[in-house]
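Step one of this worksheet: look at the structure below.
Every protein chain except one is present and positioned as in the full complex.
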C-alpha cells in the first residue's frame, strides 16, 4: 500500500465570504497529507530537516471539483507519484469523508536541498530514506 | 496593455521555518493580482459579487523558481490568459521588485457561477463585463 | 464537566522563520477548541448559523508562555467563562500534549447577533441553546 489517508475537519478560518473553503487552503491539506505520509512510512519530515534535508515545493497544482464547507470532514489521500535523483512527486485526493464526493485533486513536486538551498542527490545524502521511498513505489508496481 | 502590476511586501506571517515564504501563500498573491487587475479594468470584483456573479477557482498552478523572503518587495504581474463562455484564465509572474529575480509563475482558471454555484454564460449574464474582458484580450493581439 | 479537550498537530504552515508557531495562529486553535466545545455540548456551531444566530468575536486575548513547534501535538482545553444576555465568554489553555508544558492561555468574548449583525438576546432567540449553556455553567459551580 503506497498511499496514506487522514481526516481533517474544515475550520471556520478556512472559509471565505463565498461560504466555501478558500482555494489556497487546499495546499495546506496537501501539506498535512504528505507530512502524515512521511510519518506512516517511518520517516517523519521533521527528522529529515534535523538531518539537513529539506523538501521545498517546486511545483504545485490543484483542480477543484466541488467546494468544501465549514465543519465538513475531509479525507485526504496521499500517494507517491515519482522519485528522481533530486526530486519527488506526490499526488493528492480530497474527498468529503461522509458523502464520499470528490472535492479536489492535486500534485506537488519537491526538490531535495540542503540547508543552504542547494540541490542534493538523496540516494547519496540519505540512502536509508531513499530506499524507503524506492520500496514504497515498488510496492505499487508489485500489486 | 492587458496586464497589471502591483507591489506587495512579504510579511513575517508569510514565512515558515525554512526561512522562506510558505508555498500556499503565493496563491494569495495571485488573488491580490487578479483583484487589482479587475479594478484597473474598471470592474471591481466586489461589484461582480454584488451582481451575483462569482468566479470560484477551478484550477490553480504555481511553479516556484526562487524563494521569497521576509520583508522582500514583490512585483505581481497579472495577465488575462483566455476567456470562454463559462470560464476565464489568468497568468501570473512574481518577481523580486528590487533585484528583478523571477520568483514564481502561475495560472488560475475561474468559472462564472451564480450565487447558487450554478455556471452562467457571462456574455448573457453581464454583457458589459464580458465586453471589457474581450477588449482587454484584443488589445494584446493588436500589439 | 464544563470543559472540552481536543488534540491538534502543528502544521508546517503554522510556523514562521523564528522556527516556532506564528502568534496569530493560536487564535485559530481557540476557534477549533470552541467549535468542538459546541459539538460536545450537542449544538454544532453550524446549526446555530443555520438558525441565523452568529457569534462574532468582540474581544480576543492570548498570553504566550512557551513556543509551539512544527509537528508538536497540542492539547486545547476550552471552558465556558461566562454567559450574559447578549454575550458569551470562553477561556482556553494550550499545552504540549506529550510534554504537558503549558504553551498559551487565552480568552475570547462573543456577541450573539442575527444575520444582519444586530445583537439578539439568546434567551429569547433560542431558549434551547441558552439552557444548554446555562446548564454547562451550573455543572461547574456544582462541583
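The chains carry the letters A, B and C, assigned in the order they are written, with residues numbered from 1 in each.
What we mean here is this: contacts are C-beta pairs under 8 Å (C-beta built on N, C-alpha and C of every residue); 3 or more make two chains touch, one makes a residue touch a chain.
In this text, all values refer to a predicted model and were calculated from it rather than measured experimentally.
J.: In the complete assembly, which of B:16, B:31 or B:93 touches the absent chain?
T.: The missing chain is touched by B:31.
J.: Could I get the residues of chain B that touch the absent chain, sorted low to high?
T.: 11-13, 28, 31-32, 35, 44-46, 70-71
J.: Touching the absent chain: which residues on chain C qualify?
T.: Contact residues on chain C toward the absent chain are 17-18, 20, 23-25, 27-28, 31, 49, 54, 56-64, 67, 108, 117.
J.: Can you list where chain A touches the absent chain?
T.: Those residues of chain A that touch the unshown chain are 12-13, 15-20, 22, 24, 70.
Please note the rule applied: only the chains that are shown with their structure count from here on.
J.: Would you identify the chain whose Cα-based centre sits farthest away from the centre of chain A?
T.: Greatest centre separation from chain A goes to chain C.
J.: Averaged over CA atoms, how far is the centre of chain A from the centre of chain C? Could you give it in whole Å?
T.: Chain centroid spacing, chain A to chain C, equals 29 Å.
J.: Just the number, please: Cα centre separation of chain A and chain B in whole Å.
T.: Comparing mean C-alpha positions, chain B is 25 Å from chain A.
J.: Note the residues in chain B that touch 2 or more other chains, in rising order.
T.: Residues 17-18, 20, 24.
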